[in-house]
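What follows is a single structure, and I will ask about it in a moment.
With one protein chain withheld, the remaining protein chains of the complex are depicted in position.
Each chain gets a letter, A, B and C, in the order it is written, and its residues are counted from 1.
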Amino acid sequence: MSALLSVKGLVAGYGGVPIIEGINLDVQDHEISVIIGPNGAGKSTLLKTIFALTARSEGGIDFAGKDITGLKTAELVPLGISMVPQSRNVFPTLTVDENLDVGTYAAPPKDKEAVRESVLALFPDLRDKLGQPAGELSGGQRQMVAMGRALMSEPKLLLLDEPTAGLSPAYLEIIFDLLLDIRKRGVTILMVEQNAKQALRIADNGHVLVSGKNFISGAGEALLNDDAVRRSFLGGAAA
Amino acid sequence: MKKTTYALAVAALLASSAATLAADTKIGLLMDITGPIASFIPPLQNAANLAVSHVNDQGGLLDGQAVAVYGDTTGSSQGAVDAAGKLINIENVPIIMGALMSGTTIASAEAAAIPAGVVQISPTATSPAMTGIKDNDLLYRIVPSDNFQGEVLAKMVMDEGLTKVAVTFVNNDYGVGIGGTFVEAYKALGGEVVAEVKHEEKKNSYRSELATLSKAGGDALVVIAYAGDSGGKIVKQAIEGGLFTKFVGTDGLRDEALIADIGAEALATSFFSAPTSPADNPNQAKLHELYTAAYSEPADKPFVDQTYDATFLALLAIEQAGSADRAKMAEALRAIASAPGEKVGPGEWEKAKALIKDGKDIDYDGAGGSYDFDENGDVAGFIGKFVVDGTVYKQIAIVE
Amino acid sequence: MEMTGLLFYLVSVLIAGGIYAVLCLALNVQWGMGGLFNAGIAGFFAVGAYASAIVTTAVSSKHLGGFGLPIPVGLLAAMIVAGVTGWVVAKICVRLKSDYLAMASVGIAEILRLVIVNESWLTNGSLGIAGVPRPFGDLVHGREADLLYLAVVWFCVLSVYILCQRLYLSPWGRTLRAIRDNEDSARAAGKDVDWFRLQTFVIGCAIMGLAGGLSAHYFKFLSPSATEPLLVTFLVWVMLMAGGSGNNRGAIVGALVIWFIWSATEIFTSRLPPEWVTRSSYIRMLLVGLLLQFVLQKFRSGLLPEKSPKIRSD
Partner (left out) sequence: MIDFINLYLVPGLTIGSVYALGAVGISMIFGILRFAHFAHGDLMTIGGYGVLTAVWFIPVHPLLLLPFGIALAIVSALAVDQFFYKPLRKLPTIYTVIASFGVALIFRSLAQLFWSSGNQVFISGVRMPVVLFDTFRISELHMQVIILTLIIAIALHFFLTRSKLGRAMRAVSDEPELAAVAGLDTERVIRWTWVIGASMAATAGVFAGMDTSMHPNLGWNLLLAMFAAAVLGGIGKPMGAIAGGLIIGIAEETATFTWLSDEPLISPSYKSAVAFFIMVALLLFRPQGLFKGRLL
């Protein structure tokens, strides 16, 4: 089985200083993959480079059997990739409904109304807030709007940059449950996460990044129980 | 490759100056071409060019042609000093006509012309401060200082039987100069200024100013501003608003454009003051005829007469001096401008040249007056009273 | 073109260029070191010019003044009054981001202009202040007096340059550049960013005031036409960008080069074919506008770039 997303020898960074140096990564279809690692390891940069938001200097990216190296973000969205950035992930003065609508602009779905309904089915809380400016919502609700917006283009692959950053533990659970729901709908997820333990629990695959390089990859459960990973990144003994 | 092209272009430009024949004589025309009074300049450049072309069409200057070299003050002191400096040091002109605004005229005279010993003759600078400058007899102007027109205007208004007026003037050296003197003189004559409002140029609406002016109920509105700018707008908006029907204006307002814009009927009871010459002046009509023939546009615009005259006077001074020697200019200028002497008017270069050649004394009487300089380089001037007659202005009285 | 003429033209270019160099150094303190966008240079320049003129002229019934004080006192007053004005402005706007400061400073300059043309008791309004003395004015007359003034102006340029250079290299200057390049980390390092900015703005404004004073004594006559924003604010920006913002020597070189270009272009544009000559002034303005675009795009770091490369925060 070939991977949905395949990253080979990716080098990227800012102003000539590489932040990620030769990353290899495969993301299988219909799976949740999570990237963990210490601060500054280049996790977000990897995500941004895949989505063409950061300049790539070397390496290649394949998506769904197609070489997407060098394509622009606006060209990736119609191919079926969306991303939810870590912060500033909603348009604050646009209403929730408008936020969702903007999600369809780059890749208009055939039946916009149906997609909207299915997204709202995933986030029923948003239904009463459709007319409210997104900036007035709580952090967790905003995360939902952001994910909803990303799903409006009916992506095959959803890139999430720390979806639980700054959220209360209660919301953390809700978001992780939602991710499982989203996967059920056939969307592949690649996410960067700080809450490594919880993330690895729901993940099919995990990748550990250390100072811009692959450290170790494996199944989520396997990584959770890996001694080296546990010592370095999960904080002490196994849970 | 590109560099070569640039170098060639620069060389060509420089060469074009060298192409000026040795016998030709330059005259410096210092004008506020860009900057706050840019809108007045095009007809004034026409007027100056007309004077130069009259010279060149009628025998030329000295042994060659007259060549006009412009300097742009950019309406600023820095630019004025710089432009005058270039005319003096690079172009090596013997005499400068200009500048137009008092501020640029005085700055260029103080920091460039006077130190270099170059005569400067301004057609329009009216600031009283010019009189007191230590100029070694180098700074001249052919308009009376503000004090004069303001005083005369006050007398005219009183004589008209208007004892209560509202006054508005544009907030620049022209408006404030005449306006201030007018108010003082008018009060001294027993008149009552019911409202006095200084206004900014180039605003869109002057209705709130007019509201203040009209509230006090004056007999007429005295407008000291330019027809092409705030003055015209104020008259128009006052009529449209039904606030005033009678206006008193100065030379800035006495512009054919005003009649064209407002209509003679609405201005029937209004009158205007403007510098003029002692007797009924055929020279003005003549200049206007020449100007209209050359540019096919009306000539009755502010300062066209004075600019032509100042340029013509400067050219006459060079001819009179017999060479482009700066040191001789002041004396020559006084000789050709003042009585006695045979009268010469606008466009009469051939006649003037012949008279000078014969060693006869001449006296230029221009379209804007007769210009007899006093010891300060000022002219006494005569102020005419004008009313609208059809599409033009008619002079009905003269005050000395 | 006789040689003495050329010499005196050069002298006048160097005097004006020197006054611009002072302005440019002042802007370099504000923008080059502090990253503060001051679009109201003309206002502070005007305040300085009027302060010095009022303090040094003889008694006049037309405006405030008649103090007849020595010229150095006038220049000092110019710096103080412009500095205080700058302080008031900075108090209001310095914590705002650059564009707001730009708009606010344009507005300040406009207000100052209105005050100058309207409050005749203070400034004689649009009629201007006559008889502003030149230093050593009684010593030499004629064009030679310019040589003396040239020395005075360049003495000031040199003094301001030394001051700016010391500021630049001092710990204060380092902090300032740190703030300019990365405000957040400077703030995190416990620097009182707003206070540093305020100081920068005030110092810059005071130096602008000095330049204003110098120009008033050069023209010997001061009217609102000495403070045209185009020739003061705009040109100084072009100069600093062309010279190399952040570099004090660059500021001086930029001032001289751009003033020379501005001044000398007229010698060429006035040689255009006759049908263009009456429009030559606009062509000159157009060229300067295009020159600025060229500098911004192809020549951004200027003739003398700042030595330590800027670390861009974005």
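Quick note on the criterion: a residue touches a chain if its C-beta (ideal position, glycine included) is under 8 Å from a C-beta of that chain, and two chains touch if they have at least 3 such contacts.
Keep in mind that this is a model prediction, so the values were computed, not measured.
Taking every chain of the complex into account, the chain not shown here touches A, B, C. Contact with the chain not shown here comes from a single listed residue; of B:38, B:158 or B:193, that residue is B:38. One of B:141, B:198 or B:353 touches the chain omitted from the figure, and that residue is B:198. Touch with the chain that is not drawn comes from one residue among B:106, B:248 or B:266, which is B:266.
Listed residues A:93, A:138 or A:211: the one in touch with the omitted chain is A:93. Where subunit C meets the omitted chain, the residues involved are 37, 39, 92-93, 96-100, 102-104, 106-108, 110-111, 114, 117-118, 230, 234, 237-238, 241, 279, 282-283, 285-286, 288-290, 292-293, 296-297, 300, 312, 314.
Residue-level contact of subunit A with the missing chain is found at 51, 53, 73-74, 76-78, 82-85, 88-94, 98, 101-103, 105-107, 149-150, 153.
Mapped onto subunit B, contacts with the missing chain fall at residues 33-34, 38-43, 171, 197-200, 202-205, 207-212, 215, 228-229, 232-233, 236, 239-242, 260-263, 266.
Assume only the chains that are shown with their structure count from here on.
Chains that touch both subunit A and subunit B: there are none. One simple way to say how far apart two chains are is to compare their mean CA positions; for subunit A and subunit B this gives 75 Å. Distance between subunit A and subunit C, defined via averaged C-alpha coordinates, is recorded as 53 Å. Residues of subunit A found to touch two or more other chains are absent. Those residues of subunit B that touch subunit C in the shared complex are 10, 13-14, 16-17, 33-36, 42, 45, 49, 69-72, 74-83, 85-86, 88-90, 92, 101-104, 106-107, 110-112, 115-117, 127-129, 132-133, 171-173, 175-177, 198, 200.
In the complex of the two chains, the subunit C residues touching subunit B come out as 1-2, 5-6, 8-9, 12-13, 16, 114, 117-118, 120, 125-128, 130-131, 141-143, 145-146, 215, 218-228, 230-232, 263, 266-268, 270-272, 277-278, 280-282, 284-285.
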